[in-house]
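A protein chain is absent from this complex, but the other protein chains hold their places.
Chain IDs A, B, C and D follow the sequence of writing; residue 1 opens each chain.
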Amino acid sequence: MRTGDYKQTYGELVALVDSPPVWLWSAVLVLALIAAPHVLNSYALSLLTVILITATGALGLNILTGYTGLISLGHVGFLVTGAYAYAVLVAKYQMHPLIGLLGAGVVPAAASLVVGAPSLRLKGLYLAITTLAFSFIINTAILEMRWLTNGARGISVQRPQMFGVSFDGDAAFTYLCLAIATLTLFATLNIRRSRVGRAFVAIRDNDTAARVMGINLHAYKLLAFVTSAFITGIAGALYGLYLSFVSVEGFPFLLSIEALAILIVGGLGSALGAVLGTILIGLLPEATRIILGLFSAQMDALFTTGAQELKSMLYGLVIILFLRFQPRGLVGAWHDIRRTWVHWPLRY
Amino acid sequence: MPTTLPTSTHAAATPQAVPERDCLLEFRNIRILYDNAIEAIRDVSIAVPDGGIVALLGSNGAGKSTLLKAMSGILYTEEGVIENGSIRFRGEDVHHLGPDELVRRGIVQVPEGRRVFAALTIDENLQMGGYTRTNAEARERRDRVFALFPRLHERRDQIAGYMSGGEQQMLAIGRALMTDPALLALDEPSLGLAPLIIDRIYEVIVRLRDELKMTVLLVEQNAQRALDIADYGYILETGRVVLDGPSKKLVANEDVQEFYLGISASGRKSLRDVKHYKRRKRWLS
Amino acid sequence: MQYLLQLLISGLAIGAIYGLIAMGFAVIYKSTGLVNFAQGEMTMITAYVAWTISTTVSGNVFVVAIGAILAAVVLGLVIERVVMRPMLGEPVFATVMVTIGLAVILRSAINFIWDAYPHGLDVGMGRGIAHLGGIGVRTGQIAVIVTLLLLLAAIWAFFRYSKIGVAMRAVAADDRTALLMGISAKKVHALAWAASSVISGIGGVFFALSYDLSPAMFQLGLKAFPATILGGLDAVLGSGLGGLLIGITENLAGGYIGSGTKEVAGFAMIIVVLMVRPFGIFGERDIERV
Amino acid sequence: ADPGITDTEILIGDVEPLTGPPALLGVAASIGHKIAIAETNAAGGINGRKIKYVLEDDGYVTARTIQGVKKVIDVDKVFAMLGISGSGQSIAVMPVLEKAGIPTVIDVAPVKFLWEPPRKNVFVIGQSYEEGIIHLVNYLADKNPGKKWGLITQDDDYGVTVRDGFDSVVKAKKLNVVYSGNYKKGQQDFSSDMLQLKESGAEVFLAGGIIAENIAMMKELEKLGVKPVTGIFWPGRIEPVLKLMGPAGDGIYAVDYVEPFAGAAGKAFLDKAKPLVSEAEFKGINRYTMTGYAAAKVLIAAIERCGKEPSWACTIAELEKTKDVATGVMAPISFGPGVRFSNQKLQIMQADTATLSFKPVN
Partner (left out) sequence: MTALLAIENLSKRFGGLQAVADVSLQVAPGEICSVIGPNGAGKTTLFNMISGVLRPSSGSIGFDGIDLATIPPWRFAAAGIGRTFQNLALFKHGTVVENILTGRHTHLRSTVLDAVLWFGRTRREEISARQRVEHIIEFLEIEHIRDAVVGTLSYGQQKRVELARALACEPKLLLLDEMVSGMNQEETEDIARFVLDIRDELGITVLMIEHEMRIVMDISDRVHVLNFGRKIAEGTPDDIRRDPAVAEAYLGGNRAATTARTTTGADA
């Protein structure tokens, strides 16, 4: 039985994870993920890859929207910028893939300085609309700058070869995504428990008080944009690699909404929530497929043409029901479970 | 056997004590949980007699506001539930009723921190207070509120959010009076108000009781003021009633004097001379 | 000159449709504090119902209009009662997310019930072409502009003067206190959803009249939402005018700068306006006091 | 043995947009596949094996296309693939298909990238957009010499391809282009674009929209009181469009490589399809049903030729040997060593509003 929260040193107080069971389970999870590419078939593996890439992107958005409270309706803009930065650098100018990945972070980060600038004046949805505008404007810009981006034709990208390792194989590519997703998770967790992360959250919860605490609102809002765009851009490059083809069409606006959905379903403002949300949203189509598969024989007979619509209706329904019963997201559910455990039968 | 069972359970469910005839509101053995885990109110019974002022005192976090929220039926908005006990209004169990129904029956509260509708004008705020009443009734009440608080009349077209704290408090009370309540609950009405204004507000409270025969449940930190006008008082500590009695008797209680009125055996002492912050209250030991 | 007038008229016509849907957004926002991501889909359903009535029951303009309005009311009420009401008191983000889920369901439902082909709405009028001093315009386009202006006036008065209109604002500002005043948040929300559904539904029907129905119609929501922001989220009047402004800007840009710049011009205009007025043209600044 | 084959069954996979606006093409194509499969199954299947059709929806989202294709290959373990979504989507799955080595016949969105360079296992039936537009513009240019031209295209790869084809004829024939527009995918209001077209005085107009866009453009032109000679391409050549365009659509030209439904071959196809599909599906038939049908026919024929124990290698070899296979819905289809593109013959048709149909010209 764990006895509670008695810490011997201040170092323990600031530790990322303070309980051995959590370490244990994390280790098990990591081992499972490392083993995954060897046991999964290529379809399941591609699902895993997409989830890892999406989780990276969601963690990026989480910094901006979850931590700092700046709603972005156009995050796909950073995703597509990152993908193009990589494609242009590596496929067009034959740079080293590592430089490509770096560029995929840096270019959107630079763009985010422009997008973030209005955040000094605009709040909430008014700011959100400028991010939305950005994602449309960036699409137009990419289509117009044919000399650099091939315009509407898009750019084909090959999976990279780095440090003598080819990431062409599905397993290798999954490892790459796994590594980046894990790094991102640790990075965002560390940011959250540092001075910077507290500043972000302070801005979200009460910007006047934050300023009185000595937080430079302008700088930190921009910093949130830059950090978020950097991570999202890298996710964009991975996504482009996954698609093997970078084009404006491959990054539909709906991705922005889906990313927000992931955060909310996971539990806004929590890195763990972003990851859990990605898993839930990523596997939901699979789940609806399985549920409908149980009735597939009857369904095919009943609805020769509407089966797919039923499936997406079911998808929407599951999201609504989930939020109805777990409005604070998966992280909320997790806390409830834990608290009921701790407080059981009742602790005062 | 099967035929007797229902009657016996029914008999058991009926409370033993028939409500006192002149008791307008009564909390009976109330227990309240937040988030299914935090017990804010443990086992509280409070009776508010018709036409009187009852003061509810207690330190921060004692659960005073929680009781009022329960009374108004808005606990659910904060994940709070009444686990046990009942709230009776005019002898009838009301704790399952919705907030709008409670207002219609005559229970209204002025919430902690005033909470005026910031973007609405003073007139519109008052209009919202009279939401459950007909237009004619509302007009009549509004005139009465304006008579009570002439200042509101002066600034009736102003946006409420930009008024000073005292004006907002007046508005919040005025708005509650618009519902024409039988029971008016005030959650710390003197919070953040200048002494002069507090005087005025307390005058109004007394007038409401004396002239309109309104029953008042007064949650207050300023024990001196509250006990001055109240007929009866309850002291709440960590979710339990630790002391109650007619206010005269409470004022005379040594503990109350020391902890709530700041008077020790040697008279009122200066705050400069307070030495220790943490003392145990006698009724807790 | 004629060129400019023609651009302006067409801009007003499409802008009026954006404006109507934008008002739908604003009505819900103003009384519930929510952005309804399913607004475009609701608009679309009303338009499709209107089309179904016109092809199966009667193509008479009054029958179709009344049928569509009733359908919009029912749609709004059902959504409020079944989907939104259980979320009352839950965090705003979760509730907004529910509207996203709702949008997915409605969109698929439309494809499920109707097909993916475009359809034209024929109510015996509105498709004719009138010539105003040499400028061609469809009568339906004139009608939508007039309708928008009338609705703007009506709604402005409603929120300003009617008790229930004020109550809607009160609920949006602080629903818990509104509850304490005996205002039934449920009724207020139901009314808002019904009204919003009708207003944007009208926009949808006019759209079907002038531009045909197609499964891509829900994207109108994506056009109208910026209009709402431009006018001011909590300003119903402003959203209507915001729609007109976007319609005109897009058309002028398309006509003078070049095709393909329409969308960007609309957004650029919004950004410029917001930098000057951070809460939209008619929006009210948050009251912040510390 | 290769996957997707049991003693009684043979699995064929497909990924199409079955929801959202592009469902118009995805559903129609899948119906074409179903008709061919039903026809074969009714005749006893492929050498005794019934064909089972595994269909996935991608919602026109590239990432989902990739996952869908991986799913039908890895989880359902199909024997061959048909169709495959839009052009961007099929380009993106090309590496997956190539790596898997599964026999594939693409029929929905023929773009050069899919057959240049030729991939061993991927065959494409149809004609490139460039060739289509070149054919149409040449025809219109010859019929309307010395006229002023206007063109509007969508801002995606489809639009770019159309524009490239157009430009090549413009150069060759020195056409006088007075208007060249470009619209955003999903644009619904074309008033300013058409006004510009009118102002430019264009007499011949190529409407590069897909479906709803062309309708909106034609109605806008009607409002403005102009009626240039108009040409559209096959993606928009579906009959319901004519009803919506009304008189504005009368006489517009279209180019396509599949037979119009108004012709004898089209009617025969509909008669054949009627008993094989449900009523709702029958309503969903359009030109993409024909391309889908042709692709399925060619694939089935190739598998059939492999006899009792079909394998991927054999199927691919047989597909390569496809020579003048008649499907009844387009010109006979051929592939060859190093030739993965069937290069269908094009024809010009003209809309007839009275009968709501496209009729072949000359």
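What we mean here is this: contacts are C-beta pairs under 8 Å (C-beta built on N, C-alpha and C of every residue); 3 or more make two chains touch, one makes a residue touch a chain.
Small disclaimer: the values here were computed from a predicted structure and weren't measured.
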Which residue of A:Ser26, A:Gln161 or A:Ser194 touches the chain not shown here: A:Ser194
Given A:Leu113, A:Met145, A:Val165 or A:Ala209, the one touching the chain that is not displayed: A:Ala209
Contact footprint on chain A, counting only the chain that is left out: 5, 10-11, 13-14, 16, 186-187, 190-191, 193-199, 201-202, 204-206, 208-217, 223, 227, 269
Those residues of chain B which, in the complete complex, touch the missing chain: 34-35, 38, 57-62, 65, 112-113, 162-167, 188, 191-199, 221-223, 259-262, 267-272, 274-279
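Operating definition for what follows: only the chains that are shown with their structure count from here on.
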Chain pair with more C-beta contacts, B-C versus A-C: A-C
Identity of the chain that, by mean CA position, is farthest from chain D: B
Chain centre separation in whole Å, for chain B relative to chain A (CA means): 47
Averaged-CA centre spacing for the pair chain C and chain B, given as whole angstrom: 44
Whole-Å gap between the CA centroids of chain A and chain D: 36
Residues of chain A engaged with two or more neighbouring chains: 140, 309, 311-312
Multi-partner residues of chain C (at least 2 other chains): 107-108, 111, 260, 263
Chain A-facing residues of chain D, complex: 18-19, 27, 57, 59, 61-63, 66-67, 70-71, 73-75, 88, 91-92, 94-95, 155-157, 159-160, 184, 277-278, 280-281, 284
List of chain C residues in touch with chain B within their complex: 89, 163, 166-167, 169-170, 173-184, 284, 287, 289
Complex interface listing, chain A residues touching chain C: 118, 121-123, 125-126, 129-130, 132-133, 136-137, 140, 208-209, 253, 257, 260-261, 264-265, 268, 303, 306, 309-313, 315-317, 319-320, 323-324, 327-329
